[in-house]
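Below is one structure; the comments refer to it alone.
Only a single protein chain was left out; the remaining protein chains are all shown in position.
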Amino acid sequence: MSIWEYANPVKFMRTSGAILPWVVAGAAVCTVTGLVWGFLTPDDFRQGSTVKIVFLHVPAAMMAINIWVMMLVASLIWLIRRHHVSALAAKAAAPIGAVMTLIGLITGAVWGQPMWGTWWEWDPRLTSFLILFLFYIGYIALWSAIEDPDSAADLTAVLCLVGSVFALLSRYAVFFWNQGLHQGASLSVQSGERMSAVYRYPLYLTMLGFGLLFLSLLLIRTRTEIRRRRLAALQAREMRA
Amino acid sequence: MIALLRRDLTLAVRAGGGFGLGVAFFLILCALVPFGVGPDTTALQPIAPGILWLGALLACLLSLDRIFALDHEDGSLDLLATSPLPLEGAVAVKALAHWITTGLPLILAAPLFGILLHLPGQAIPPLLVSLLLGTPALSMLGAFGAAITVGLRRGGLLLSLLVLPLYIPTLIFGTEMIRRGQEGGATATPLLFLAGITAGTLAVIPFAAAAALRVNLR
């Protein structure tokens, strides 16, 4: 029993079909409970009711980065071991990542307006998120531009690799370029001033919920891609016959 | 490799405007900016480094699709791929040819355009050094983008979408260096970062670009 067995599309379809209802249920329960719980938390004495936005902002931002990392790993697996499911999973993940980045940016803008008095600031964190969004757009555009599926998988995987290096580079370059307005990580273990437990537990729940939400969307989208691929193969066979 | 370089340079010159077009574009951009922001020295001086770098970046971008497109159409790219010269080397030479035809003229013309935009004299040496260090990375990353999009019919727009985000670090450190030079500050830190990015790009990107070319020639 090895993890590479799931590289077989049939096996992947069977297993993902079996676990999908559980993942979807978990995602729905965690996200809805987390968001409702978050919405009912008391106001922060400094930020007022805007603190409720954190339950969307932080999980979305976290997933935006994690999804890119997941795409990088999937691209590497495709390049090294040539498992088609891996390439399709990377393709399926990109739009989810782009939407998560967009949610992070929008909630950040709406939150920044009353707190900092501006919708947008060229702050390192904000800027690097915008750059990440650009990388997502380029990646998705490249996938949709190339017709041959295997070439598309190869080229996007190479782009993902190079893009990861440059996205990381840009992240540190913008720190050099402008000092920030954005607060530091609210949940890091080292930081002295930590979030109060009132906010922390619903936040953990929404983070888990967004993770499960991503997983369920990823499974569904990958299944869609596999079905499309199989359909194309069947149609090609029919044409030849 | 030298033969390939000579061939590419000759082709660029014969095709007309290989050298001049990028610089002309650069000149137009620098001439248009004062119309957009007003002719005041106080308005132009702070944005001059950014305008010069953006101009160089866009001029470089304009000629990128020519790196591989023509060779792909007439089949000489397939010959290159089967020749004893490793494809990585061919990519590096192509990027070098692109740099000589667009990057080098830009660098030579940049001080002149700097004067147009009221860049103070003490900022000219950092401008030259930053362009000299930064533009090879632009050409090499452009070659990577061109290699990825070579098989596409309408690759031009996609090419800029893919390549421009990769230019961000170079742009940041390049303009930062000129700005610090303008204010008389120390330019060593951005200079080292810029040099590091270019060196890393030159070392790694030929392999990625050659891999992309091999996929497109399959």
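Every chain is named by a letter (A and B) in the order it is written, and numbering of its residues begins at 1.
Keep in mind that, in the parts below, a residue touches a chain if its C-beta (ideal position, glycine included) is under 8 Å from a C-beta of that chain, and two chains touch if they have at least 3 such contacts.
Just so it is clear, contacts and distances are computed from a predicted model.
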Hidden subunit of the complex - UniProt protein name among "Heme exporter protein D", "propane 2-monooxygenase", "ABC transporter permease subunit" or "Multicomponent K+:H+ antiporter subunit E": "Heme exporter protein D"
Chains in view touching the one left out: A
From A:Val99, A:Ile137, A:Val165 or A:Leu208, residue that would touch the chain that is not displayed: A:Val99
Option touching the unshown chain, where A:Val110, A:Ile137 or A:Leu208 are the choices: A:Val110
From A:Arg82, A:Arg200 or A:Arg227, residue that would touch the chain that is not displayed: A:Arg227
Residues in subunit A touching the chain absent from view: 35, 39-40, 43, 48-50, 52-53, 56-57, 60, 95-96, 99, 102-103, 106-107, 110-111, 113-114, 213, 217, 220-221, 223-224, 227-228, 230-231, 234-235, 237-238
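What we mean here is this: only the chains that are shown with their structure count from here on.
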Separation of subunit A from subunit B, taking each centre as the mean of its C-alpha atoms, in whole Å: 32
Residues of subunit B that touch subunit A when the two form their complex: 144, 148-149, 151-152, 155, 158, 161-162, 164-166, 168-169, 172-173, 176, 189-190, 193, 197, 204-205, 208, 211-212, 215-216, 218
Complex contacts: residues of subunit A adjacent to subunit B: 131, 134-135, 137-138, 141-142, 145-146, 151, 154-155, 158-159, 161-163, 165-167, 169-170, 173-174, 176-177
